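Left out: one protein chain. Kept in place: all the others.
Right, chain A next:
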Amino acid sequence: MTTTPQAVRRESRRGSRPATTPDPARALMPAGEPVRLLDPDGTPLPAHPDYPEPPVEALVELHRRMVIGRRFDVQATALTKQGRLAVYPSSRGQEACQVGAILALNDDDWVFPTYRESMALVSRGIDPVEVLTLLRGDWHCGYDPAARRTAPQCTPLATQCVHAAGLAYGEAYQGRDTVALAFIGDGATSEGDFHEGVNFAAVFKAPVVYFVQNNRYAISVPLSRQTAAPSLAYKGVGYGVPSEQVDGNDPVAVLAVLTRAVAHARAGHGPFLVEAHTYRMEPHTNADDATRYRDADEVEAWRDRDPVARLETYLRARGALDDAAVAAVAEEAEAYAADLRDRMHDKPTVDPLSLFDHVYAQPTPQLVEQRDQVRAELAAAAEEGDA
């Protein structure tokens, strides 16, 4: 006689397993559908049992930063067209994720961003000129990561996932209650370092929130080529990490879910994985042509789920925003963009001799030789210029 899986399940239902033994994976599983607290048109849904709505003041601040963040993003895209930036990977359409993640954290928590998180970084209060240093090209990381508790924007995909695990573990090891939040995209969940990072964090109970922004494309490659899983949130379960999926264009839900995820990590329960379903409205970067791999209809459909409009509608209906407040935020965003535009028009000064700084704490004799050589080349060039 063979025992089929169905027979085993029937058997267990009949109670051969003690009824009190819960399936240990059950508690880790995400909801079958993304958590949503607002309809796409901004209408509130019934209260969620696991994710209480954040305080209204937090939502007003979320709206403000999303408006400024979007204006920053549009300005950065414009700066590429003016030749001020080499390239810019936009996160327009992902404002709820970019800002929601920052608002869920304390100032002394750590953030591990990718190259698409410029909006999140300015939302964290980092000077936008420093954020854009990387893309302007006068250095790599333009801000002080130690002072801003924000790792350099990470280009090698998913490698930051392991750093976040190490940092969070190291902080806990030294008695500090820091949480680390690692941003990651849908494509990068295919990289080994994503899996190693989540696994290390789980094994060492490191207080990390892995926040996957599933914007449906890795440059041109659709999600169906990254995974056969029903949701990227299921990837946490195999590592023993509780996971959730959320409507990434619902700002209220994003903040609610991430707030709980951060609290889980800070309470010492280990990492938490969140997948946000969202959409990149712009191409991968200004150098990309998204019409080669997606339809205009698809993009239009996502325009109807705009996270900024969604939150504004809701807050207006609640009486937390009015015309004057909305206008004031828009004005603030314009001033922010104008200031950025002005400051980006100044050509940055770069010092070729600084190439030798910070390769090592002290330059090696070989680097000293090369620096002398470059110094001589520069002097010769200057002399030629004078002549």
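Keep this in mind: a contact is a pair of C-beta atoms (placed from the backbone, for glycine too) under 8 Å apart; a residue touches a chain by one contact, two chains touch by 3 or more; residues count from 1.
The criterion applied here is as follows: contacts and distances are computed from a predicted model.
Q: I want to check something: the complex is missing a chain, and I'd like its UniProt protein name from "Hydrogenase maturation factor HypC", "Formate hydrogenlyase subunit 4", "3-methyl-2-oxobutanoate dehydrogenase (2-methylpropanoyl-transferring)" or "Twin-arginine translocation pathway signal protein".
A: When "Hydrogenase maturation factor HypC", "Formate hydrogenlyase subunit 4", "3-methyl-2-oxobutanoate dehydrogenase (2-methylpropanoyl-transferring)" or "Twin-arginine translocation pathway signal protein" are compared with UniProt, the left-out chain turns out to be "3-methyl-2-oxobutanoate dehydrogenase (2-methylpropanoyl-transferring)".
Q: For the full complex, which residue in A:Thr159, A:Thr189, A:Asn214 or A:Thr285 touches the chain that was left out?
A: That would be A:Thr159, which touches the missing chain.
Q: In the full complex, which of A:Phe200, A:Tyr217 or A:Tyr279 touches the chain missing from this view?
A: A:Phe200
Q: Among A:Leu38, A:Leu167, A:Ile184 or A:Val252, exactly one should touch the missing chain; which is it?
A: A:Leu167
Q: Take the complete complex as the reference. Which residues in chain A touch the chain that isn't displayed?
A: Touching the missing chain: residues 139-141, 144-147, 151-152, 156, 159, 161-171, 173-174, 180, 192-193, 196-197, 199-200, 203-204, 357-361, 364-366.
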